[in-house]
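Note that one protein chain is taken out, while the other chains of the complex remain in position.
What follows is subunit A.
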Amino acid sequence: MDLSDASQIVLIGGGQAAAQAVQSLRMGGYAGKLVLVGDEPALPYQRPPLSKAYMKGEFAEERLFFKPAAWYEDNGVELILSTRATRIDRAAQVVELEHGATLNYDALILCTGSRPRPLPVKGADLENVFDLRGLADVDRIQPNMVAGRRMVIIGAGYIGLEAAAVARQMGLEVTVLEMADRVLARVTSPTMSAFYEKEHRAQGVTILTGARLDHLEGENGKVSAAVLADGTKLPADIVLAGIGILPNIELAQDAGLTIDNGIATDRDAHTSDPRIFAAGDCASRPLVHYGRTGRLESVHNAIEQGKLAAAAILGKPRPPEDCPWFWSDQYDLKLQIAGLNQGHDEIVVRGNPDERKFAVFYLRNGTLIAVDAVNSPPEFLASKKLIMTGTKVAPDMLKDTSISMKDIAAAAASA
């Protein structure tokens, strides 16, 4: 885009994607006005520690912030916090904010993120029933993280399991309810699910799979129990819901932008309006290593699309599109995930889960498409490169721990 120094770029949202885009625009030489509108009161901050070290009280709040307040002043970035954007007028190139203010834009970047899927049961509005998405959520949960209290977690996805690990380490009695027949069912293989179930049980977490929550019961407005469809009643002091997130697409939808599960973007983060970009959890993008589009909920995706949007606005070459990657910390287990495993037709396990150091590879037609690596950085890092190059890898080699990942990668690359 051809933007003069008198131009204005507006970002809606204050998460990882917006923070990255602001940084990339300024470092990339954009000299016009930059305005970031966020509906939370805090400076833009990183979310991953919320369900890990920050929740445990081991990570000071100021370490969550991407930049100190002075950075925004020094770099001429106007922050409008605690404020929702309510409407986009595309014809006039104006964003309307609650309380009536308006902002003109020459380019607009939607980093509206996502919100927790609400618990669809009676009693979800009781006191001490929490979501875990923002800083304010954790600040509400934390005073309740007291040894001996009973926490029921609804949903055994990564957020639920990370929170279970933290709560257990803080001495709470933790029960995790999962509707599917295994934990992490939506995102990983039965081998990984079985491993994490075993780990959590060994730590004293009660995991109930195939368990459907019917409703929550309360006393004096506070939650007191979770009641399952089969009538089982689980006493609870705290309930934490982790049943997935919904992309915040409404602003884009109301403005008539194309929606495809998320706000539809091209490789350069353009939406269907050439002056509007979208990045992060809210956006659906081409997944170039997989030949399809999809919406990713991850730090890597937010950073990458933030960079892509900034580069497109500044007319710079497209930054590299990495293989999608994720991580999860539970107890002393570091899970690193590279790639997307949907559509795999073969699974190879390398190492022994009982040694708490192993990897599960996912292949399609002999090509590596994803890996889940537990305490195994070489498996993660080598796979990332193999996935990006679409390399065929011999399953027998992957299985053989006497051959290093470096040698496996070299052999695959030269085959």
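Quick note on the criterion: a contact is a pair of C-beta atoms (placed from the backbone, for glycine too) under 8 Å apart; a residue touches a chain by one contact, two chains touch by 3 or more; residues count from 1.
Keep this in mind: contacts and distances are computed from a predicted model.
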**Study point:** Chain left out of the displayed complex - its UniProt protein name, from "ABC transporter permease", "EboA domain-containing protein", "Cytochrome c-type biogenesis protein CcmF" or "Ferredoxin, 2Fe-2S"
**Key:** "Ferredoxin, 2Fe-2S"
Review point. Which listed residue (A:299, A:340, A:360 or A:412) would be found touching the missing chain in the intact complex?
Key: A:299
Point to revise | Chain not shown: contacting residue from A:57, A:343 or A:377 | key: A:377
Review point. If you put the missing chain back, which residues of subunit A would it touch?
Key: 23, 27, 46, 48-49, 52, 60, 63, 66-68, 71, 75, 299-300, 303, 320, 322, 325, 327, 329, 334, 336, 375-378, 381-382, 406
